[in-house]
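Of the protein chains in this complex, all but one are displayed in their positions.
So, subunit A:
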Amino acid sequence: MIELKNIEKYYANKGVKSYILRHVTTSIKQGEFVSIMGPSGAGKSTLLNILGMLEEPTYGEYHFMGEDVTAMKERQRIELYRNHIGFVFQAYHLIDEMTVAENIEAPLLYKKIPGAERKSRIADVLDRFNMVAKKDLFPNQLSGGQQQLVGIARALVAQPSIILADEPTGNLQSAQAEQIMDLFKKLNQEENITILQVTHSEKNAQYGNRILTIEDGVIKEDVSVNG
């Protein structure tokens, strides 16, 4: 599903190039659950952003579902967001003025999904996440873990083929973190959704079936785990 070949990323500052990523070559298949690990400042978020097409690599080839991402137009990229990619953020990034239900509805509106189907899908996810009672609350009325659940629900409701999550449990206590990780695992196994997460926690990484370790912008390790 994802093919990276020789991806490089550097920032040129006063003529000095500071490399964030070097020679990153790897591929990720449909249905994998990959955890990206590494010390702070290693370039994990940068790699995830490139995978999510939020940043462009300075050099290298990136194919997403067989298509060359570097040659893509803005519109095509947005189509991918609508139909294939779901994002989950460490800081949740829910829209404060929208209720839980409205936050979850937002991606469906951009996908132009008809009203009736929207309703049933939202009801579905809310049910699944045990949040029916909370659907009319605003984000600031929820706990961090609940907010992140809404964040994931929002990513899921559009039925993406891949979820990109940058430290999804970074702001959460371990009990809540476990809940989220269980959910990811379930999604990956039952619905065959590809999951790519950045994490600092060895424990969280064990939920997946593959760990990429990055240090100083280079892939140091690529191991499979049997979670």
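Note that in this section a contact is a pair of C-beta atoms (placed from the backbone, for glycine too) under 8 Å apart; a residue touches a chain by one contact, two chains touch by 3 or more; residues count from 1.
Going forward, contacts and distances are computed from a predicted model.
Name of the non-displayed chain as stated in its UniProt record, restricted to "Formate dehydrogenase subunit gamma", "Iron-sulfur cluster assembly scaffold protein", "FtsX-like permease family protein" or "Phosphonate C-P lyase system protein PhnH": "FtsX-like permease family protein".
The omitted chain makes contact with just one of the residues A:Thr26, A:Asn49 or A:Gln206: A:Asn49. Here the missing chain is touched by one residue of A:Met1, A:Ala106 or A:Leu137, and it is A:Ala106.
With the whole complex as reference, residues 49, 52, 54-55, 74-75, 78-79, 81-82, 85, 87, 89-91, 93-95, 97-98, 102, 105-107, 109-111, 154, 158 of subunit A touch the missing chain.
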